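The structure that follows is given in the form of structure tokens.
Shown here: the complex without one of its protein chains, the others still in place.
Up next is chain A:
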Amino acid sequence: MNAFETVAPAGHAGRRRGWLVPALILLLVFAALPALLAGFDRGYFYQIANLALIFVLLSASMHLVTGVAGLLHLGHAAFYGVGAYTAALLTSKLGLGFTVTLPLSGLVAALVAFLVALPTMRLVSIYFAVATLAIGQMLYLVMLNWVDFTKGPNGIIVTRGFELFGFSLSGRIATYYTVAAVVTLSVVAISRLSHSYYGNALRSIREDDQCADAMGVRTVRLKMEAFTLSAFFAGVAGSLWAHMTGYISPGDFKFSESILILAMVVVGGLGSLPGAIIGALLLILLPEGLRGLGDFRNIMVGLVMFLSILLLPKGLLGEVSALRLVRRQLGAAWRHTGDGERKGEGIGWR
């Protein structure tokens, strides 16, 4: 239609995407890797592969809210936990199977996120970050202390593995394929949200939310959507984790996990979906690869994060510098809205 469209190298939306890279990735995930895993035939390798995939999904979902929409989210693991507990409780109390718990885990996590977002979404950046931290802790404490319902620190045994229409998919290779299929579909959905005009509107909020507002972007609504959708995918990841390991406990969803997911997004580069995926693979596979170093490996992981912030301020593939984003958000907390004119008017709120 337009002569420009064919030459347009434009941005995230207008870019013509090749089919080669996606095809190679699909080949790797669905053919080469399973073949390799089957060749080694060690349960441990399957565990690592599945864990890496689940964290790819967690990191990709956080990419949407933190990397694209620019909301510093410090409680992502709690929504992962809500999903996992939903799956575990539905299975152990009602005897439901994976096909039902998977969507319900996502929906329950999204619902919790939506309710949380209602009062917090108008908070100015850094206050929002603190609010997500608090909510993450609250959800974690509920998992830990509501012993009657969640069995507290003892955790819950998930009696049913993956299955589809009555067929069990709980064998090693079937489990891998189930996790890979769900994660791939979810990542494709996230990439639709991120690499589209919708993603551009979210990015404009990250860049300058007042200005985005003046351009007609419904900033509050879009932020709520991004936050809720990201929780949905975290919940889906939680369901995968519950059915995959067969046992969950609150320790899997504590604050340090939120920080680990945040680190994946930051190391990979804020705003880049491939970056978030590479970040997740790096921070899951590196510690495993360094097992020979014993406790040293945690220091090595810390070192990687430290160096990446220091030497690659935008992460591996990022659009924005993480430090700059945080600094701006800290600044925004003290900055008066409206060109410094509204003195004293609801500082911290917008």
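We adopt the following convention: a residue touches a chain if its C-beta (ideal position, glycine included) is under 8 Å from a C-beta of that chain, and two chains touch if they have at least 3 such contacts; residues count from 1.
Please note the rule applied: contacts and distances are computed from a predicted model.
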Choose one: "Cytochrome c-type biogenesis protein CcmE", "NADH-quinone oxidoreductase subunit D", "Peptide/nickel transport system permease protein" or "Amino acid/amide ABC transporter ATP-binding protein 1, HAAT family". The correct choice is the protein name in UniProt for the chain not shown.
"Amino acid/amide ABC transporter ATP-binding protein 1, HAAT family"
Which of these touches the unseen chain: A:Ser92, A:Ser168 or A:Asn200?
A:Asn200
Contacting the left-out chain: of A:Val217, A:Leu281 or A:Val304, that is A:Val217
For review purposes, identify every residue of chain A that touches the missing chain, sorted by number.
1-2, 4-5, 8-14, 189, 192-193, 196-201, 203-204, 207-208, 210-219, 222, 225-226, 229, 271, 319-320, 338-339, 341-344
